[in-house]
Structures are given as structure tokens and as C-alpha cells.
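Every protein chain except one is present and positioned as in the full complex.
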Amino acid sequence: MTASKIATRTTYRDALREAIREALHADERVFLMGEDVGRYGGCYAVSKGLLEEFGPERIRDTPLSESAFVGAGIGAALNGMRPIVEIMTVNFSLLALDQIVNNAATILHMSGGQYNVPIVIRMPTGAGRQVAAQHSHSLEGWYAHIPGIRVVAPATVPDVRGMLWTAIENPDPVLMFEHAALYNMEDDLAEDAAPVDLDRAAVRRVGSDISLITYGGTLGKTAEAAEQLARDGIEAEVIDLRSLRPLDTETIVASVAKTHRAVIVDEGWRSGSISAEISARIVERCFYELDAPVGRVCTVEVPIPYAKHLEERALPQVAGIVAAANRAVTGGG
Amino acid sequence: MTIQSAVHSGPSAAHGLTLFREMLGIRRFEEKCAELYSVGKIRGFLHLYVGEEAVAVGVTQALTPEDAVVSTYREHGHALARGVAAGPILAEMYGKVEGCSRGRGGSMHIFDASKRFVGGNAIVGGGLPLAVGMALADKLRGIERVTACFFGEGAVAEGEFHESMNLAALWSLPVLFCCENNLYAMGTALARSESQTDIALKAANYEIPAWPVDGMDVEAVEHLAHHAAESVRAGGGPCFLELRTYRFRAHSMYDPELYREKSEVEEWKKRDPIANFVSILRERGHADEAIIADVESEVARMVEQAVAFAEAGTLEPEEELERFVLSEVGQ
Partner (left out) sequence: MPALGAEMDAGTLVRWLVKAGDRVATGDIVAEVETDKATVQVEVFEAGVIESLLVPEGERVPVGTPLARVKAATDISAVPVSPTARRLVTVGNDAAATTATREPAGPAATVHATPTARRLAQELRIDLGGVLGTGVGGVITRADVEGVARAPSQPVAAGRLLASPFARRIARDRGIDISAVQGTGPAGAVIAADIAREESRARPAPATTPLLAAATRTDARRRAIAAAMERSKREIPHYYLGATVDMTNALDWLARENAKRPVSGRILYAALLMKAVALAARELPELNGYWVDGSFRQSAAVHLGVAISLREGGLVAPAIHDADRMDPGQLMAALRDLAARARAGSLRSSEMSDPTITVTNLGEQGVETVFPIIFAPQVAIVGFGRIVERPWAVKGMLSVSPVITASLAADHRSSDGHRGGLFLRAIERFLMEPESLCRTT
């Protein structure tokens, strides 16, 4: 797949659109299906202009039938296609949970390896725009519980561009979670931006005093917290997980073994979240290196409220991350 | 077992015997499964097709090897009719690696890519979107073939049924929907679960050509299935068959059948598709005692061989447990 020449400075959204365009050009098996991806241009404008370029067969608007069109995506994948199914948000994916968990994740196994499911299911996720409880879930951690699917959360422009390519090529179901706050994020993208891997974490900032572990929409706040901590003489290492299933345990362990302290930042609710899984793995592998309990900064366990001040209070914020890091440095959790 | 396309004009003796043999094969296979389950060789859930043989055999006559079949958990009949070998099916139920799915699936998850048999599904209605998707892929790729989707009437209560009907019709997809209406969704009678019990009518409301048919009459099923499949194959969009049938045994091996009267079962048994078809063959002079005995012994041998195959099977090594979670090639 050759890289196209695109502007050096681009947004997360535009980079994603380019990746979809590239895939549609390069591989006739690829098509995009979902609610309002065609005429509307995509709920988050990701597919704007694609209908005009590729036509209604390949940029396929669906009725509001998440179960059927996700299942249809799976069926199409069983039958030789490489569909990209866009679910408008993770909140609506619950209607398709049966197809994802009972079909996409299981068919390879139940068929003893005869049928694989090369589907990419993309979903915006996350909170912070005052859209209240039913539109503000972060359920990528839930999905990461299921064997048989891959779960990725690109948090940077190069990653959203590069991960989509790799996801399409991958023979197994890939769920790609795009935090809605990232679509407008601007960054530089190399002219020859290449596909990137789907299962390694990335160390975004090297540090020696504490490991701050996060993914997706909270990477920005975590990086900002690291800058604040640096001003107080605490050098934080920031890890962008990139993949929630599989989790890159080795990168996490290497970091915590070096820094002896860890705080996980996760927009999911604490209980049973992916941060709990990461914390368990850190304790399993780095127990004798820990100078403080593994800290977690998660969303307060309340359905996300509408009022701005309440929503802000509920979600992980920079101040909370800094405070958790400071507690860890003094041995607390 | 072989699949033979029926000749529309006049039933041939050979074809009639084929239909008989295939139905009997399913019947004896299922009876053997019941026996094997009772002695613990088959475990978990077992949903037997006894009484519904005419549906699987009749519909499959209308399919070509290029077509695909998506099925449900009551799938042994569909698999056998499709040509999936009895030995691997039984070995699958024995949990042996020689089974269709290496023992990973069991009775409810028979897959055979070589026969384009794309699995049973334990979720009622769970296979319909898959069939829709497979048909979508054929359409996008310009391949003229049919995806047949078998499901019970219980599925019409599920949202996925309605979504799938709508999508198939909206996009004019080549799906042959085959609803096996055996009047009971596990223990719930149709009349207690649907405000509108005319299922073909439901499908018709989605602008899908839909017909009810006597599912105990193999030739009627075959005739209608040909008609519908031709239409689908030619690009006419989806078709819907409501196959009115009855299962003589319980929903599954655990079911004490408290929800229906024994007398009702006995009534339906008088319409046994195999017994009735044998009578028809006799009347036509296409079958006599000797021929019937031949077919019985042929079928008995097939079942015996299947049992031997399953008994001789081996277990997948435990070290391989974590295979088939993700593809092993090009991860």
C-alpha cells in the first residue's frame, strides 16, 4: 500500500479519512458501512466526501439496526470482504453486543479455525461534551475482556492513520475506539506515514520517578500532568497503551520496574475497569519493585451528568493525575 | 450422502429414493445421538431434528454446492442434508479433534467450509445478520449464489429478525430465509408469544415474497424451495419460506415437555414425513419392502460407521487450548 502525499499538518479526523480512502482505493474488498456514513458524511465528518468518490455500494448508509448491520459486516467478512463497520458511538454498540461477542469473537474458535472474521468495527467513545449518561460511555475496557477480538485506541494522528491500515489487513476482528475529543486534534504527519503495529504500547515521555499509564482520550491530560510534575522535580514516564487487547504487559512492566511507582489513568469507571487489569498485572510482575500502591485515576462511579461542572468533576482531570502521582511518590495510593 | 436436484416434471423413482434415504439418514442419526447422549458420550446441549427431516432435505435440493447455509442449534439435519459427513459431525459431538470444528464447538456449532456450511448458532436469531452479510458480500462481488438461512419461529420475536428482514429487503440481497415453524420456541407456544402468528405475513410486510408450506411434505418443500431459490439466485432479492413442521422429540435432551400434550405429539406423528413419504413411494411403485430394507441397512451402516469414526477419534492436546483465539497466520 503506497502512502499518498497529504499535507504535513493534519487533524486526527482527516488522517483517519485519508486512511479509509487509501484502503478503499487499494483493496476492492474494503467497504464502509454504518449509520449516516454516506449522505451525512459521517456523524463526526470522518467519511465526508467519500460517498461522492466511491459510490453508495461501498459507502453504505444503514438503517438504525446496529445488530443487523454489524452482523452483516461479520457475514460479509466471512464471505471474502474486508468491511469497515462504523457504529455511531460506543453507546449504541450495546445493541450489537450479541453479534460482536457471540459471533465476531467466537467464529474462528467455534469453527476450529475454518472461518476467520476480518472485520474492523470503528466507534467514537468517551465523554466531556455534556451529552449526558447514555452518550458518554467509555466501554473499550469492557470489550478488552473478550478473547477473540482485538481492541485498539489510537491516541495520536500517526496512530489513527497507521492503525487503520493494519487493522484492515488483520485477519481477525479489530475494534477501534476513537475518543470523540481527538477528532480535532492537530499534529504533523509524515509524508510517508506507514502502517503501524496493533499491539505495542508506546512510551510517549521517558521518566524515572513514576509511570503514568493511559490510552486514548486521556493521553493529553496525562502528558500535561507529566509537565506539571516535572516542574516539581518529579520525572514521569508516560505510556500510551495503544492496544487494550492485547495489553503490552512487557512495556508496562519494564517501565514500572524502572520507576517503582505507577498511576493508571482510565476514563472508564474504576470497578472492573481495564485499569484494574493493568494494576493486577503490575502487582503480579513488579511487586518487589513497588514503592507505593498502584494508583488509579478513573471516572467517578456515577452515570455521566449533564451539568458541566459535575461532568468535569466526574472525569479524570490533570489535577487528579498530578495528585495521584504525588501520593505515589510519598508512598501512598 | 449425495444431493440431487429434483426434476420438476414428475417425480423419478431414483430421486424419490434419494429423498427417502436422506430423510431416513437424518432420522436414524438423530436417534443414535439420543442413545449416545443417554450414555454420556455426547454432553452439553443436544437439539434433535426428529420430525423435521422434510424441511432440511427438501430445501437443500434447491441449493447448489456454491450456495451457503447458515443454520441454528438444531442443525444436524441441515448439515447432513448439505453433505457434511456424519462421522465428523458425531466426532464433533464427542469432542474429538476429528470433529468438524476440532471439538471446539459441539452440537450447536458445526462448521464445514468445504460445504459452505457456516455454522449453527446458539443465539436465537443470531445467524440472520450473518446470512444477510454473506449475501451482501456476494452481491458486492457480483457472484450469483444463494445464502440459505435456517431459523426457528422463535426468532421472529427477536429484534435481529426484523432488522435482518428489513436490511435484506432494502438492499435486495440474495438470502433464502427458511423459518422452521415447529410451533414451540423451547417451551413457549407461538400463540403465546406472537400477536400475529402468521409468520409468512410478517415477512411479507417487509416486502419479501413469502410462502407458507407444509413442512412435513418433502416434495412440497422441495418444489417451493426451487421456486424461491431460482428467484433469489436470479437477483430478485430475498425470499421467505415458512415451513410448518413439528418436532417429535423435546426441545433438547433436558426438556420434560410440560408445555404440550402427549396427544398433540401423537397427532403430529401421524404426519411423520418419512412414513408418509414411504407410503407415497409405495403407491407409486417406487419402493417395496426389499428396497426399504436396503435403504434402512445402508443408513444403519452409515450411522455405524459414524459411531466408529467418533469412537476412534482423539482428543485435541490440552497444550493447544489457546489456539484459534486469533488467526495464526499473519497476525
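Letters are used for the chains, namely A and B, taken in the order the chains are written, and counting of residues starts over at 1 for each.
Here is the rule we go by: a residue touches a chain if its C-beta (ideal position, glycine included) is under 8 Å from a C-beta of that chain, and two chains touch if they have at least 3 such contacts.
Computed from a predicted structure; not experimentally measured.
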Where the missing chain makes contact, among the chains that are shown: A
Contact partner of the left-out chain, one of A:E169, A:D197 or A:D291: A:D291
Which of A:P63, A:P147 or A:G332 contacts the chain that the document leaves out: A:G332
Contact footprint on chain A, counting only the chain that is left out: 260, 287-292, 330-333
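One rule holds in what follows: only the chains that are shown with their structure count from here on.
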Chain B partner contacts - residues on chain A that touch it in the complex: 31, 57-58, 62-63, 65, 67-81, 83, 98-99, 102-103, 107-116, 147-148, 150, 169-172
Touch list for chain B against partner chain A, complex: 68, 70, 99-105, 109, 111-113, 118-119, 121-123, 126, 128-138, 140-141, 147, 159-160, 163-164, 166-167, 170, 323-331
